[in-house]
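Omission of a single protein chain aside, the complex is shown with its protein chains in their original locations.
First chain written, first letter: the chains are A and B, and each begins at residue 1.
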Amino acid sequence: MSLQVSDLRVYYRTLAGDVKALDGATFSIADKEIMGLAGESGCGKSTLGNSLIRLDGRMKYVAGSVKLDNNELPIWDNSAMNEFRYRDVSVIPQYAMSAMNPTRKIGKMTAELLESRGESFAEIRPELLRRIDLVGLQRDVLSRYPIELSGGMKQRMVMVLSTLLDPSLLIADEITSALDVSTQRAVAETLVSFRDHGFVKSMIVITHDVSILYQTADTILVMYAGKLAEKAPTKTIIQDPRHPYTRMLISSLPEVGIRYANKKLSGIPGSPPSLLNPPTGCRFRARCPLAFDKCAEEPPFVKIARDHDVACWKATGSDA
Amino acid sequence: MLSFNRVSKFYKVGTFGGKELAAVRDVSFDVNEGEVVSLIGESGSGKTTIGKMALKLIEISRGSITCDGADVAAIRGGAVKSYYRHVQGVFQDPFSSYNPIFKADRVFAMIRSEYFADMARSEWDDKVDAALRSVTLEPGQVLNKYPHQLSGGQLQRLLVARALLLDLKILVADEIISMLDASTRIDVLNMLAELKGRGMGILFITHDLSLGNYISEKTVILRRGVVVEMGATDKVFGNPTHPYTKILISSVPQLHKKWADVEAEIRARGGDDAGVCLYHRFYRPMAQVADGPDDRPAMLKVEDDHYVGCFELGQGVCKV
Partner (left out) sequence: MTGVVTGEPKKGLIKGPPGGEATAVPAGRKRGEFLYFALRSRKFLLATGVLLTLIGIAFIGPMVDTNDPLAQNLLPMRPPTTETGYWFGTTYFGEDVFAQFAHGLRATFFVGLLGGGLAAVIGMAVGFTAGYRGGWVDEMLNMATNVMLVIPTLALLIVISSYLQRSWPEARGIPFESVFVGLTSWPWAARAIRAQTFSLRSRDFIDLAKLSGRRGWKIIAFEIAPNMSSYLFMTFILLFGGAILIAASLDFIGLGPTQGISLGLMMFNSFSYGAALLLGLWWWFIPPGIGIMATVGALYVMNVGLDEIFNPKLREI
């Protein structure tokens, strides 16, 4: 198993108390698997993604373990994690387009990045050029400044840089949100090609756009209010989801071909609970049309089929 | 009815303002009351500029916009206020639309002080309550709160409620959905459809084709400031003629079809030679005519209520 996460809890420190942004995540990702991490804003997906590589100052590691290729990742220790960052775990951050130093030529920036990791730029250069060709950029991009590139080009450049040392795990955080529809497709397809070429072993693609995940991911993990709701192969999530939240989410997505006059879609009434003092029991209870009294007790994230995990009493047939 | 007639917007760029950039070129279409017109384009297409020109926030360089026959650009001074009684706008970022240091319902107070200064307090409160209910908001939940205490969806709906306090005929909705969560999106969309049912005309600006397809009667596809295709929504989406429209539709990530399948479908349907757009196939001789958009017909009719244009207007060959 490539990545194993076990009961991971990461909270945010605030004046008003701890915001329980990620409250017990347990799942695993196999080699060569692209897992999509979907959910609405505030569900904890960014927290989960970021906690695997770097806890920023506001985040507080509370409990849980992360194992990558059977090595424990010391995510609570910033300097110990440095060994693993970029080599074993890499990230394409949100707003990656602004991640490049605007005052440096891209080639120089790459050289500095590699030197700081103890790698020789000269040795890696041929591979770097090969990958630049692969993503469809010109080789002279190395002698340009970031401002000379378009959004999609910058995004692809950052993708090449993030995966240059062939990490085992790549975390892509909302990389398509700020792009146009045609560039979105190019970037998403590039991401998949990285896995196909073997540059990256497994990937976590974090996004709120489930349809992009349908096109690129093998499995989808749906989160709600800091907890895991459902994890299953992509087709299953889209066509036969078992968690009520997933069901309502999928059916609220408009598609080309669906028109209001013909089929009126409906959203999910209500709003997610506050994570400062989350409710006991199932966190979706207040908005769930299928809620019953057992839901006052928190449902565990259990297997209901070979690759299908759900956290719902109804779905696991415990409503008998 | 809001009518755009060969509207253009030019910006002076370069040192000493030597060069001219056409943000919008020769755009014509109508928005009638009781219908939703989607203005679809990627970034840089000029769609926001068109919306702002309709709202008199940006000046028109050439052409004219008329509202019920009256020239919008000619309205000055005190008459501007009466124009805003009939035409209002809602923008993309709900949190930026509110002054963060004041309460959210101050936007209502602003309308009151400018338009309804003589109205009695209780009458005003009733009016506000009615407007809130028509956008499916509970007055007790949203009044007297600060913007950060409300969700994006509630804030957007508050802005629509504000617009409804006036005698609204046309609403310009500029990307109002893109910053909302998936579950609230559909609620706001349904609300817009209801408003349309009650006789309002809506200019729905978006980059998301599935949203446009869901809610609108007419669609206008914009690229680099020029209309490339427009007409009844089902005709534009059902029979995309311009190569750009075809690319857009095939790039939208769908929930039940992979990208490759959508492309194959479109290719199978259309028999056009790739690359040269319909417009230039029929009007190639016109390319030799002296420059000037007045010499050239703006759009070519494909079928009833379906027109196609060219984004390289003024140039010889259409490159996609």
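Operating definition for what follows: contacts are C-beta pairs under 8 Å (C-beta built on N, C-alpha and C of every residue); 3 or more make two chains touch, one makes a residue touch a chain.
No experiment lies behind these values; they were computed from the predicted model shown.
Only one of the listed residues, A:Val19, A:Leu68 or A:Ile268, touches the absent chain: A:Val19.
Taking the complete complex into account, A:Gln94 is the one of A:Gln94, A:Ser162 or A:Ser252 that touches the chain left out.
Set against the missing chain, the residues B:Ser8, B:Ser45, B:Gln88 or B:Asn190 yield one that touches it, B:Gln88. Considering the full assembly, A:Gly44 is the residue among A:Gly24, A:Gly44 or A:Gly64 that touches the omitted chain.
Within chain B, the residues in touch with the undisplayed chain are 43, 52, 55, 57, 80-81, 84, 88-89, 91-93, 95-103, 107, 110-111, 114-115, 146-148, 151-152, 159, 175, 178-181, 207.
Please note the rule applied: only the chains that are shown with their structure count from here on.
Mean C-alpha positions place chain A and chain B at a centre distance of 32 Å. Across the complex, chain B meets chain A through its residues 42-43, 151, 181-187, 189-190, 193, 207-211, 213-215, 233-234, 237, 247-249, 251-256, 258-259.
Within the complex formed with chain B, the residues of chain A that make contact are 40-41, 151, 180-182, 184-185, 188-189, 208-212, 214-215, 238-239, 248-250, 252-260, 264-268, 271.
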